[in-house]
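Note that one protein chain of the assembly has been removed; the remaining protein chains are unaltered in position.
Chain nomenclature is as follows: A and B, assigned in order of appearance, with residue numbering initiated at 1 for each chain independently.
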Amino acid sequence: MYDFSFVKPGTVADAVTALASEDAQALGGGQTLIPTMKQRLASPAKLVSLTGIADMQGVSQSGGVLSIGGATTHAAVSAQAGGFAGLAALAGGIGDPAVRNRGTIGGSLANNDPAACYPSAALATGATIVTNTREIAADDFFQGLFETALDEGEIITAVHMPIPEASNYQKFEQPASRFALVGVFVAKYASGVRVAVTGASEGGVFRWSEAEAALGANFSPDAVSGLSVAPGDMIEDLHGSKAYRAHLVKVMTSRAVAAAG
Amino acid sequence: MPKDSGIGASPKRREDIRFLTGLGQYTDDISLTGETHAVFARSQVATGIIKSIDTSAAENMPGVLAVFTGDDFVDVGGNPAGWLINSRDGEPMKEPKRPVLAHGKVRHVGDAYAAVIAETAEQARDAAEAIEADIDEQPAVVDMKSALAGGALVHDEIGTNQCFDWGWIEDNRAATDAAIKSAPHVTTLELVNNRLVPNAMEPRASTGVFDPGTGDYTLYTTSQNPHLTRLLICAFVLGIPENKLRVVAPDVGGGFGSKIYHYGEEALVLSAAKKLGRPVRWTASRSESFLTDAHGRDHVTKIEIACEKDGTFLAFRTETMANVGAYLSNFSTATPTFLHGTLMAGNYTVPTLYVNVKAVFTNTAPVDAYRGAGRPEATYSLERAIDKCAQELGMDPLALRRKNFIKPDQFPYAAAAGLEYDTGNYHALVDKLEELADLSGFEARRAATKATGKLRGIGVNTYIEACGIAPSNLVGVLGSRVGLYDAATVRVNATGNISVMVGAHSHGQGHETAFPQVVADMLGIDEGSIDIVHGDTSKIPFGMGTYGSRSLAVCGSAVVRATEKIINKAKKIAAHMMEASEQDVEFSEGQFSIAGTDKSVGFGDVALKAYIPHNFPIEDIEPGLEETAFYDPANFTYPAGAYACEVEVDPDTGKVTIDRFTAVDDFGNVINPMIVTGQVHGGLAQGIGQALLENCTYDENGQILSASFMDYAMPRASDLPLYTVDHSCQTPCTHNPLGVKGCGEAGAIGSPPAVVNAVINALHSGGHTDVTHIDMPVSPARVWAAMNS
Partner (left out) sequence: MTKLSMTVNGKPVSGNVEGRTLLVDFLRQDLHLTGTHVGCDTSQCGACTVHVNGVAVKSCTMLAAEADGADVATIEGQANADGSLNVIQQAFQDHHGLQCGFCTPGMVMATADLLKNNPTPNEADVRHHLDGNICRCTGYHNIVKAVLAASGQDVDAVAAE
């Protein structure tokens, strides 16, 4: 790694101030950023740790909405999001136990890795991403591979997710990294069904609107059997072709619906 | 009742205590006063001409002590290949120089062209980035077929990308061709033996030390064979007198072949230590390991099996392209030839066969022996093709194999590939497999699986391997430039405890526990009083190291011979002590006695007497009790086995899950069953990893695509089943004193065809009978593609 200075503020305000200096970068759990820096692919002059901010920790539930502090670890979400079982299960399946003890929801969403799990949950639940300056709807937040609506120095302080009536996340793991080769989050609400897909698309996480319509009419695993995902936008790499990923989107969606019950 | 000590017992491993408490001493754990750090500047292109390297900025960076480039090593030797292979036309193989640092041209991504020595590793890394190298990228040679077709060259000076074109056995070629031409049935299969990255969990590391007062060098390094490393550095590369270089391989975190070889980093840290007068250390990152460790396998093969309609084998023929990468690593020319072609007869009485191997230079990392080394490639080709043959003939795959097995009464058997198998009983192995794997219950399990919407398949195969590497006389004829004996010294101390200095190196194999079991049994003393010393050229007599499942068969035999010498000398001393004739002394259970009398002395008393030789007949007996033996095997050993794998295939995703795996092996006699079982487990995981997960790939520009654990799928706990392992079918080796054959590689050799055979079997059961083969790794994507093509 290139060297940098390190600060660990105790409040969001202090973190925002610290991030105002040139080439400063926020550090969540570091499970992506630190490996990236080890490869010398990032060179911040200052890292601002968000792990010491008590206000950004923890999970709470109120009025059908689950609120998660931006610096809450995956392990904490897995343990504390009992009111939203689909999300707790997703969090409990990210990476491995040691990664889950450090990695944070805010860090994951801000990074927007196309194979990360959390973006699918945020998008499928129509979550609100709360930052130090504003609230951003998930539909507006994800803007392509590693791109989000966040401005420079903006911090995700919390995520609000409306708790679905039924939900499930199905991940087909890339055999090496264990990230999602294809991951599908299905969330059923009184107002309709939302389906978000991660891992598959060159555009990053996306909503599969045809499936949402079909499942809205008939929430059953077979409802998507007649649908197909256009392979053109899918990722093709060592681990799967476009056609394979397009196929898996359908399989994982169907399985998520079956598991959501 | 199982024994609780000595040969055949499974005492807990004594080395575990230090590993479990964090007190192991691996190379990177050793820090020395005044140490400095080396970091290498490595090529980011697959090949290119080095037009200039400007190190001036780097030299002026904070903490930088020295910068080296290829220019600094033009006058030293290259890192050589250990085996000279001749092509079919008698031409010797092409041996381009492999320099310490690239000079003139870089030849693969990761090829080091400069090194920085600095006070800290991060300073060295900062400075390595500041080196300005003007490298003119050239078209890369990646695909073997194109490499042989002409065009760009990896090494311009040799005028070809073909290292050799080897035929085995050339005299059988015409007969094999004729048999195939006239055979009633010929099965043909084209397959890829996928390129693997060994990925021992400890990355390579080396620390060089130079003592200006004595002129002595010390190298701490991650090696499976410190004496071989010393020989290569001294005799070929740096020209240091052998008696001025001590090579220490302390605790080593796995090797699997990748740490047999000498690498340029070792020469660099020694040269730099001399220049600076300070220790110089280097530790690879995992990313560097992917780029620069010797990789394994990487064969493309066409195999033909000619047989009668009843399945009787008539001839085998293979044509293989074997990737050797950009430079010849030390064993790289032996691996695809004498460790591969000589095993192509398998367990069978095929009358004739012919193997052709073209070794090909490409702009990729060097390829060399990786667990199994040539034998997995031979086994996979043959056992996959036999399965296909059985399907074509409508025969049961095990029945076809049984029909062609060498029968127990035919041993010793001169197999068609040129080796004489000393002993074996393949029918017994298959009988045992049928029982342990419950093959008769398979159809019921298949039906149960079908009810869940998945497809169950079963794959079986057998294997033969040649281990106990190797008889020097034989390998000398075959082109080896070294002998492959091993050595041991048994030192009985005055107080009766014992140090055994062995040439084998233990990096997971449990020698520190198993070797004392042998000596304790022979001497009738407590194995706790026997210590093994290994891994330090200043402490052990000599040794060719640990690979090729050779440690016990070769070095263990040297231990036996040295211990026999100890007993013989101790008998003389005992005879003197008891005032008897040496011929009358009997030795049993640690006691020397005179038959028909009550005279007796214990081993400990004799040891003490040897070192306090008062009233000693010094004209007949030297003081001391220490003996050395070198042991050169009379033949290879021939472990064999029968494996069965059951898989479930998810037809919706193509994912293959291994439900059960049974390995039945004949390793001859077994010294420590617990350790042997563990060795098989590890081999199975690597074989299953090759079959299902692992794949090292380069793009057409020579960029490595699977360059980290993010893209190279290492087998993890959740990928693997509990295994059923048996080694009760024992036909002891006939030519070494322990009757042992070697067990380290079997699992990796025998398992890949079983897995792939099982997947094909599963797909056929689901109606996909048009799928006759899927190349490894049989990944979900590949299985799904095969089912939907």
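Following the convention adopted for this analysis, a contact is a pair of C-beta atoms (placed from the backbone, for glycine too) under 8 Å apart; a residue touches a chain by one contact, two chains touch by 3 or more.
As the structure is a computational prediction, the values presented were derived from the model and not from experiment.
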{"item": "Residue, one of B:Thr292, B:Thr489 or B:Gln509, that touches the chain absent here", "value": "B:Gln509"}
{"item": "Touch with the omitted chain, as defined above, among B:Ser146, B:Ser285 or B:Ser765", "value": "B:Ser285"}
{"item": "From A:Gly70, A:Gly95, A:Gly153 or A:Gly204, residue that would touch the chain that is not displayed", "value": "A:Gly95"}
{"item": "Candidates B:Leu382, B:Ile671 or B:Ala685 - the one touching the absent chain", "value": "B:Ala685"}
{"item": "Given A:Ser49, A:Gln80, A:Thr148 or A:Thr198, the one touching the chain that is not displayed", "value": "A:Ser49"}
{"item": "Residues of subunit A (touch criterion as defined above) contacting the omitted chain", "value": "1-6, 8, 27, 30-31, 34-35, 37-39, 47, 49, 51, 75, 95-99, 101-102, 177-178"}
{"item": "Residues from subunit B at the interface with the omitted partner, ascending", "value": "12-13, 15-26, 28-29, 31, 122, 199-203, 251-254, 256, 285-287, 507-510, 674-675, 677-678, 681-686, 708-710, 714-718, 720, 722-726, 747"}
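Note that in this section only the chains that are shown with their structure count from here on.
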{"item": "For subunit A paired with subunit B, centre-to-centre distance based on mean C-alpha positions, whole Å", "value": "43"}
{"item": "Subunit B residues touching subunit A - in the complex, by the definition given at the top", "value": "122, 125-126, 129, 285, 287, 652-655, 693, 695, 697, 705-706, 709-714, 779-781, 784-785, 788"}
{"item": "Touch list for subunit A against partner subunit B, complex", "value": "1-3, 38-40, 172, 175-177, 179, 238-241, 244, 247-248, 251"}
